[in-house]
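Only a single protein chain was left out; the remaining protein chains are all shown in position.
Chain nomenclature is as follows: A, B and C, assigned in order of appearance, with residue numbering initiated at 1 for each chain independently.
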């Protein structure tokens, strides 16, 4: 396996999962498995206009890079892409993309799952709701389930 | 969550992950997590020209549909896409795409991982190697690791 | 009865699919293997290791030797699958 390639990007713009996978896999024949996660802005109650995503610029980049390097040390990954948007994200739009590529499928699944779990709880982003009604939105509360999700990776924070 | 939408396709043609995700999520606001798996034709030794993928048409479709329905019964999935190519697949090309979408990320990860594990061992496809040298290729052997991978899902075959 | 073969079993037998009349005493998968063995060494060879042969009856996995052929219209024989 070639030295893993890590791309971390924090941006306002939307991403293209297809372009990111193509850039990661192009000209390489060692990657048999590519697992991707796309996180979208949900709105089941039809009440949400958008989420305003705030972030801590330098730390967000560093922290995701660090999580990606931890994943590469733990699984035989050939490449990782992590893109997190900030700013105003409308209901139904993309928020985050994580890609983990490997020779074998379970490493790719585990790598992407690990990245998302740690990104959720360790990367400095915060979401605030903007409602259609114009009502003042609340900051989204952290989810205990997200902390619990880390348990499956052992003491590796 | 809306009744899960299941799309199973066995075809010669390549697929577009972006178009499939868009078709699955368009106009829906209940899906917060989309996990995708792309399986590619590996060739680390630079010896492989292509894989010839044979399949059992009706059974392949039925079996993947059945696996997808089992996944939907086990996790709260909003949609599944499973596309498996057959015919001559060049080194570096796509072979299989699985997408699982859910409200929450762990269900999407588990659904996609489960689908791939069962697809590998239960869907009637067989791969034969075509070497660049022109040497007569061998049928790829089934992998014990693939059978072992099922253990994590309990007795659910 | 329609028999279909895949992968190296198809190559070994030289047959993709065939219509056969099974004798009345061929009632399950085990009987079928026994009957196929009698058809020649191209069958006898791989059927010496029946545990590596997978069977589907009317497109449904049926790997138990006791699986009944009653009412079945299509039987498939193939090696362990290697898709994905």
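Of note:
Methods note: a residue touches a chain if its C-beta (ideal position, glycine included) is under 8 Å from a C-beta of that chain, and two chains touch if they have at least 3 such contacts.
In this text the structure is predicted, and so the values were computed from the model without any measurement.
One chain is not displayed; in the complete assembly it touches the shown chains A. Within the full complex, the residue among A:55, A:74 or A:104 touching the omitted chain is A:55. Within the complete assembly, A:126 is the residue of A:15, A:29, A:126 or A:153 that touches the hidden chain.
In the complete complex, the hidden chain is touched by one of A:4, A:39, A:79 or A:111, namely A:39.
Listed for chain A, the residues touching the missing chain in the whole complex are 39, 53-56, 58-60, 62-63, 84, 95-96, 116, 119-128, 139-143.
Just so we're on the same page, only the chains that are shown with their structure count from here on.
The rotation relating chain A to chain B, fitted on Cα atoms, comes to 180°, given as a multiple of 5. Centre-to-centre spacing of chain B and chain C amounts to 26 Å, using the average Cα coordinate of each chain.
Averaged C-alpha coordinates give centres for chain A and chain C that are 48 Å from one another. Here the spacing of chain A and chain B, counted between their Cα centres, is 22 Å. In chain A, the residues touching two or more other chains are 105. Annotation for chain C: residues 84 touch two or more other chains.
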